[in-house]
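Yeah, one chain of the complex is gone here, protein chain that is, but the others are all in their spots.
Note that the chains take the letters A and B in the order they are written out, and that residue 1 is the start of every chain.
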Amino acid sequence: MSMRTIGLSFKQNKLLVQLLLLLFILVLFSILSPYFLSVTNFMNVFNQMVEVGLIAIPMTMIVISGAMDLSVGSILGFSAVCMGIAFEHGLNIWASVLVALLAGLLCGAVNGYLIARHRMQAIVVTIGMLVMLRGLVYVLNQGRPISGYPDSFYFLGQQYIAGVPFNAIFLAAVFLLAHFVMKRTRFSTYVYGIGNNEEAVHYSGISVVRTRFILFLLSGLFSAMAGVFLVSRLASAEATSGTNIELDVLTATLIGGTHIFGGRGSLSGTFIGLLIIVFLRNGLNLLGVSVLYQAVILGALLLIAVGNKQFNRGLSR
Amino acid sequence: MKRIANIHEAPIVLFTLIVIALFSSLSPDFFQFDNARLILDQNISSFIVAIGMTMVILLGGMDLSVGSVLALTATSVGVFLNHGVHPWIAALLGVCIGVLCGAVNGYFIAMRKIPDIIVTLATMYIFRGIAVGISGGTWMTNFPEGFRYFGQGKLLGMSFPLLVAIVLIAVFIYLMRFTRGGRRIYAIGGNGSAAKLAGISVVRTKFTVYVWTGMLVGIAAVIFASKVGSVQASTAGSSLSFEVMAAVLIGGGSIFGGVGTVAGTMIGVLFMGIVKNGLIISKISPFWVDATTGFLIILAIVINTLQRVRQNKSKEGDLV
């Protein structure tokens, strides 16, 4: 088989391999644990994966465009605490949610302004934001968790509709919408284009700055959304929420086959990647496997699943 | 004057000086010989790890696993010591383990051609898991007196770890500047395919760089363990990789490779150290420390980028 044909069948192949891996994990744990294969357990897992899943959507797009956003966890924490404080000051809960989303948008805008407009390195800017926002969270509320929201608000994270958690339905809907956007619109062409060849996109008269800016804005918004859902699920906004979530998100994105140097990747892949890591973690928890081995297994999986597929492409840049 | 302004590191040096002036005005305790020594002392591990990270970033890669390698090395040194291994041999074995970790990274990145970030993200999980595994969940502590020398000893009136750091920095500045190996790293980072066509073995250079990095992290880990006096495998060095990466980029490196110097990186590390120390010495509210640190990092990057944009304007054409 020549290199060219591999390249052509690459895309379908990749998705198939991920699906097989997911299936393998599902079958394996069904055999190993009698509790794994049950509706309750699956609904639990869906309920738990929403925050990582929401952030993975813009992260996939950003990685496709050749950048990275490491500040998502801090944006999540920051908006969650902003919401809590707004609520504590007597604001209506849904108005507080709006405050959280605005806070997320603002953080995204700062990222976007520095990275897109001034072409600063995304990694450094977002590391800076990661440290700064997490610090601001402590400034805002002295690290004390904020709780005591009305019951109507817990609908978002704790309610089940026809046996399916509401937040999972929401996630699925958003994923479908985003999938549509990434398949059918010009915006996605720009995103893939920037990831492949930024200058070419620029010279074809498309605003790279605007596209980049929108991406980081989306990332801020989705991180804030994840924050709202997290608070609703846990009934408490704490200063540490979202710490290290960026690693989970990146892992899901990468296992999903998105190429770290940009230009290649898909949301359907990310979705499967997400399912792989959440089911892996859930299954290992059910078996009572210590988290230490879980980390090792996750790392090995990353190397095997992602590494091998990008075999011929490591030096593409 | 113009020549000074054109030095790559000039803006960040200037910014560091401003920050120093600021802290000196906030607290009389800041601008003192003792405190300067303290800042150096606190950041020795970062200095050493940052040398390796500079080389990795020059190649256009990044190494997220340094914190986990540090934890693994420090923990194994602790295990050796608690089994009565002689401190010098334990330290040497520790450095060997660092080299081994680097070789694992290098093997997957260079030979198997898997992107750096994926390999090091994976090994970050794996090495950390192994570290906690061999520690059995307990702390490594109660090291023998002889081991303290690596972190606290004195040689020729100078602190031993500081001396080690200075020697390493000097050696690597020389290697990067004046030897073929060093130039190869710049060549590959600047333009990989061109370097390959020019007959440079990309695989070998990459592998070597990761092995060197592993060794440097190993040395840093020994000093870390000896200095702090106890190692908790699950958290040791957990924020190290981001911190050191930020220092390299603040010091003028580019995440896309080919740009940056060891000297610049050292200024970056120093900058981070000064900020952390200064904020506490100025008795700022603990809740503000992280927020201010992040803000200053972003500010440093802004300044850096402005400089680069200014320098490149003639070369690149205006993309914005």
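Just so it is clear, a residue touches a chain if its C-beta (ideal position, glycine included) is under 8 Å from a C-beta of that chain, and two chains touch if they have at least 3 such contacts.
The rule we apply is simple: contacts and distances are computed from a predicted model.
Q: From the names "Cytochrome c-type biogenesis protein CcmF", "Autoinducer 2 ABC transporter substrate-binding protein", "Alpha/beta fold hydrolase" or "Glycolate oxidase", which one matches the UniProt record for the unseen chain?
A: "Autoinducer 2 ABC transporter substrate-binding protein"
Q: For the chain that was dropped from the view, give me its touching partners among the shown chains.
A: When the full complex is considered, the omitted chain touches A, B.
Q: Please identify which residue in A:Leu28, A:Val174 or A:Ile206 touches the non-displayed chain.
A: A:Leu28
Q: Against the chain that's been left off, what residues of chain A make contact? List them.
A: Contacting residues on chain A, toward the hidden partner: 17, 20-21, 24, 28, 32-35, 38, 40-41, 44, 47-48, 51, 138, 142-145, 147-148, 154, 158, 230, 233-236, 238-241, 243-244, 281-282, 284-293, 295-297, 300-301, 304, 308.
Q: For chain B, which residues lie in contact with the unshown chain of the complex?
A: Here the touching residues of chain B are 27, 29, 34-35, 38, 41-42, 45, 128, 132, 136-139, 141-142, 152, 224, 227-239, 276-277, 280-281, 283, 286-287.
Quick note on the criterion: only the chains that are shown with their structure count from here on.
Q: Please output the residues of chain B touching chain A within their complex, sorted ascending.
A: Chain B reaches chain A through residues 60, 62, 108-109, 112-115, 117-119, 121-126, 128-130, 132-133, 192, 202, 242, 245-246, 249-250, 254-256, 285-295, 297-298, 301-302, 305, 309, 319-320.
Q: Quick one: in the complex, what on chain A touches chain B?
A: 70, 114, 117-125, 127-136, 138-139, 142-143, 198-199, 202, 208-209, 247, 250-251, 254, 259-261, 292-296, 298-300, 302-303, 306-307, 310-315, 317
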